[in-house]
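Below is one structure, written out as structure tokens; comments come after it.
The complex is shown incomplete by one protein chain, all other protein chains being positioned as in the whole.
Up next is subunit A:
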Amino acid sequence: MAETATQVAGTRRKRAGKATAHGTGRHLTLRQRIRRDKVMLLLCLPGLLYFVVFHYVPLLGYVTAFQDYQPYLGYAQSAWVGFTNFTEAFTEAAFWSATGNTLTIALVQLVFFFPVPIVLALLLNSVVSDKVRRFVQSIVYLPHFIGWVIIVSIFQQILGGAGVVPDLLGSMGLPRYDMMSDPGAFPWLLTLQLVWKDAGWGTIIILAALLNIDKQHYEAAAIDGAGRWRRTWHVTLPGVAPVIILLLILNLGQILSVGFEQILLQRDAVGPGAGEVLDTYVYFHGIKDGDWGTSAAVGLVKAVIGTALVLGANKLAHFFGHEGIYRGADR
């Protein structure tokens, strides 16, 4: 509502501006406006420079995707090779294996991580005692702030070869199973770690959506004789559905970017056959093996598809009548 109001006001101001372009001091020339806003613009400058230098300028580096890039020659002197790097990558088994792993991991995470924060939030929401709820909340938010290196180290201590779980299995006379080095279990291991780190954090947004549900709906449903479960089904879920759909769509947009750091740290234990994803492929082939052109090509393809997916996801979110991610820019 507020946004519409400001938009209307904005249009009105613009129209007024046209009518009295050379009128009183309100409508200044560009130079006068820059002088008026110079402090604000100066305050923006370092940040703007940062975004340009570290987010836009590197995009030029993608020319290496079309070059036989040699670091000692630089961009200017390296030979142009057209689309050779792309065809080379696409005929490589390792590339398709990495793509397959990326999609498998993304799918397992979508099915087995995505619903966890929702269920946890519903559970927390149903806790009557404020004290208990706040206590549990502050505990489950915490792992979000712990870095991947630390988390992987902790998991190594629990699930790894000499860890708690294999020891426990061993003492029960079962084979000592080391999940950390089992290629078949890799997507599950990653998902388990992700649940530990971010399931709690993910509840924040859903708990907020739950708070916004009108209490009267619950009372009305209760008067109509709806039990606990029916009220959850007919009032709570429809109430948070918009947020869940939005999160789901945004998640789909990120599908090619499964946790880079997390996987990089554990790839060696399971081998590239199961542990290589598109991001690690680019890193190992490009920076480790010096195969700059091909990996830049793969990186470019991934970036383009990724951006298209995010844009598409945002469009979809708008289509479903939600704000999407970039509406704030209109203000």
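Note that in this section a residue touches a chain if its C-beta (ideal position, glycine included) is under 8 Å from a C-beta of that chain, and two chains touch if they have at least 3 such contacts; residues count from 1.
Keep in mind that, in the parts below, contacts and distances are computed from a predicted model.
*Asks:* Using the UniProt record as the reference, specify the protein name of the hidden chain from among "ABC transporter permease", "DsbE family thiol:disulfide interchange protein", "Nucleoside recognition protein" or "Acyl carrier protein".
*Replies:* Matching "ABC transporter permease", "DsbE family thiol:disulfide interchange protein", "Nucleoside recognition protein" or "Acyl carrier protein" to the record, the invisible chain is "ABC transporter permease".
*Asks:* Which listed residue (A:V81, A:V108, A:I204 or A:I245) would be found touching the missing chain in the intact complex?
*Replies:* Going through A:V81, A:V108, A:I204 or A:I245 one by one, A:I204 is the residue touching the chain not shown.
*Asks:* If you put the missing chain back, which residues of subunit A would it touch?
*Replies:* Those residues of subunit A that touch the unshown chain are 30, 33-34, 36-37, 39-48, 50-62, 64, 71, 120, 123-124, 126-128, 132, 136, 138-143, 145-150, 152-154, 156-158, 162-165, 167-168, 171, 196, 200, 204-205, 207-208, 218, 222, 228, 257, 260-261, 264-265, 268, 279, 282-283, 286-287, 292, 295-296, 299-300, 302-303, 306-307, 310-311, 323, 325-326, 328-329, 331.
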